[in-house]
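And then chain A:
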Amino acid sequence: MMLEILLTFAAALIGVGLFGALSQQSIVMIMMGLELAVNGVIVAAASAWYFLTPAAPDAQVLVVLALVVMAVEMAMGFAATVAIYRARQVDTVDDAKDLRG
Partner candidate 1 sequence: MGEAALVLLVGLGLGAVFAATDHAVLTADAHGIGVPIRRATRLLLTQRRTTLAPDRLLWRIGCVAVPLLAFGSLAVVPITGSSLLSTTADLVWFNTMEVLLWGAVWLAGWGPNAVHALTGGYRFLAQGLAYELPLMFAIITAGLGAGSLNAESVVAAQDGMWFVVTMPVAFAAFLLGAAGFAFWGPLSAPAGADIAGGVMSELSGVDRLSVEAGRAVFLGSAAAMAATLFLGGGHGPWLPGTAWLLIKTLLVIGAMILAGRRMPVVRPERFMDVAWIVLIPATLVQALAVALLVISGYYG
Partner candidate 2 sequence: MLTDVTLAVLGVLAVAAGGAVFTVDSMARATYALLASFLAVAGIVLTLDLTYLAVVTALMMTMEMAIMGVFMVMFMMNPGGLMPMTMMHNTRGAAAVGVAVFALLTTGIWTIDWPDARGRPSRDSTHQLAEALMGSHMLVMVVVAAALFATIIAGTVLATHRGRYDRFGPNLDARPPRDPIPGGLPR
C-alpha cells in the first residue's frame, strides 16, 4: 500500500516536472522542471529498494545515477545558458527558436 502511495508521489513529481519543463520559457526554469522529474525518479527508486529489493543494491545505485544526472544536467545547462546569453543576450527558449534544426 505504502509503495503505491510513494510511487504516486513520484509520478506526481514527474508530472509536475514535465509540465514545468514544457511550459517554461526560461532555460533555467526548464532545467528546474527536469530536476523535479528526476527527483520523482529518486523517490521511485528509493521506495522500490525498500519495498521490493532491500537485499540488492541496484535501486540504490539508480539513485546515485539520478543524482549524477542532475549534477551533470545542471552544470551543462548553466554553461549552455551562459554561452547563449553571452552570444545573444537571451535566456529564454522562445528567443532561441532559430537554433531549431
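Criterion applied: all candidates are chains of the complex that A comes from, given by their letters.
Convention: contacts are C-beta pairs under 8 Å (C-beta built on N, C-alpha and C of every residue); 3 or more make two chains touch, one makes a residue touch a chain; residues count from 1.
If you're wondering where the values come from, they're calculated on a predicted model, not measured in any experiment.
J.: Going by the C-beta definition already given, which one of 1 or 2 is in contact with chain A within this complex?
T.: Candidate touching the shown chain: 2.
J.: Okay, in this complex, where on chain A does candidate 2 touch?
T.: Against candidate 2, the touching part of chain A is residues 2-26, 28-29, 31-33, 35-36, 39, 42-43, 46-47, 49-58, 60-61, 63-65, 67-68, 70-72, 74-76, 78-83, 85-86, 91-92, 94.
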